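Presenting subunit A:
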Amino acid sequence: MSDTVLSIRELSVEIPTHTGIVKPVDGVSYDICAGEILGIVGESGAGKSMAGNAVIGLLSPPAHIAAGEIWLNGSRIDALEGEDMRRLRGKQIGMVFQDPLTSLNPLLSIGDQLTETMLTHLDISRGEADRRAIAALEEVGIPGAAERIDSYPHEFSGGMRQRVVIALALCAEPSLIIADEPTTALDVSVQAQIIALLKRLCRDRGTAVMLITHDMGVIAEAADRVGVMYAGRLVELGAVRDVLTAPQHPYTHGLMASTPLASQGKARLHQIEGAMPRLNKVPEGCPFHPRCAYARDKCRVAPGPKIADGRTACWFPLVAEKAS
Partner candidate 1 sequence: MLRKLSYAALIAAFAPAAYAEEFTWAVTTDPQTMDPHAVNSAPVLGFLNNVYEGLVRRGQDMAIEPALATSWELIGAGEGWRFNLREGVTFQDGAAFTAQDVLFSYERAASEEADTSSWFSPVSEVVVVDDFTVDIMTTSPNPIFPDSIANWMIMDSGWAEANDAVRPNPDGNYATLNTNGTGAFSITNREPGLRTVLEPHADWWGEAAHNITRAELTPIQNPATALAALLSGDVDFINPVPVQDVARLKNHANVKVIQGIEARVIMLGFPHEAEALKYSAETTQANPFADPRVRRAVAHAINVPAILQTTMRGTAEAVNQLVSPAMRGYSDTLGGEAVFDQAAARGLLAEAGYADGFSFGLKCPNDRYLNDEAVCQAITAMLAQVGMRATLDAMPVQNYWPELRADNYDMYLLGWSPGTFDAEHPIRFLASTPNEEKRLGSWNFGGYSNARVDELLPIIQSEVDDLKRQAMLDEVAQILQDETAYVPLYVQPLVWGARANIDLVQRPDNFFILRWVTVN
Partner candidate 2 sequence: MLAYIIRRIVQSALVLLVVGLTAFSMFRFVGDPIDNMLGQERTAADIERLREQLGLDQSFPVQYFKFLQEAAQGNFGMSYRQGRPVAEILMERAPATLELAAVSGALAIIFGIAFGVFTAIRRNGFLANFIMSASLVGVSLPTFLIGILLIYIFSVELGWLPSFGRGDTVQIGGWSTGLLTATGLKALILPSITLGLYQMTLIMRLVRSEMLEVLRQDYIRFARARGLHDRAINFRHALKNTMVPVITVIGLQLGAIIAFAIITETVFQWPGVGLLFINAVQFVDIPVMAAYLMLISVMFVGINLIVDILYFFIDPRLRVDRAGGH
């Protein structure tokens, strides 16, 4: 596809520990196209953030990319290091973190933080940067942007700060945004605004978005496609509508059943028996099999099939009627 912005192939991330090698991301592949929002969903510890960090090159040692490829706009970036990688960050890949309270440097004014980012990546003058900073704040919906440019982060509310963070992530006009739980720390009333903002900005600019969240509601609201991760693996990938309405992997199914949004009208929420395994104790075969009501012998020995063109990494995908 010509407009593929990000392409991840068989990506594995490993962390060596004294009790063995842990693989928080294990053979994951997916693409994101320009203007598309790909939701990545899963429990905490499933490896969704780790994949995002691998893309932007911010894995904290000793975590490292052990295998696979990452392509951005047609160039391979997984092996880039130091200065080459830095030039990419902010300029081509923007990132939005979970907590706007801690994402902003408390000692620098937001104007400083914006112009600093732009001056790093764009060949513009100081005055131009100031002007664009105000414009960027206006664009993310900060009222009175010109006056508030010299304000410090603590003078903004949480939602406003997340707007500033988004402005910061977008200010050098990257082609990919990685939004890691961008709404989790916000009040419910603000969440929708932020999602809408993110969606609007990316559509307008044709920016690809990797939207990492554990919240199916956010996925349903914002994403075009969704990938489901479990114990470091991508277990299901497909259009949001398809995955939400007809999950094919038993884990996705369980996840849907336990989410209030997806189980509207149901008498009670389902609960998946057991818990996700610790990453150093991932079972043989399909990692989900100990908790899977449909597991068969094959599931216990062979890891699920690769998601290539198909939707799920389950040997025995659920058929539609089971899912409802």
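These made the cut because all candidates are chains of the complex that A comes from, given by their letters.
In this section, a residue touches a chain if its C-beta (ideal position, glycine included) is under 8 Å from a C-beta of that chain, and two chains touch if they have at least 3 such contacts; residues count from 1.
Nothing here was measured: the structure is a model prediction, and the numbers come from that model.
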item	value
Touching candidate - 1 or 2 - for subunit A as found in this complex	2
Residue numbers on subunit A that touch candidate 2, as the complex places them	56, 58, 60, 86-91, 93-95, 97, 99, 102-109, 116-117, 120-121, 152, 154-155, 165, 168-169, 172
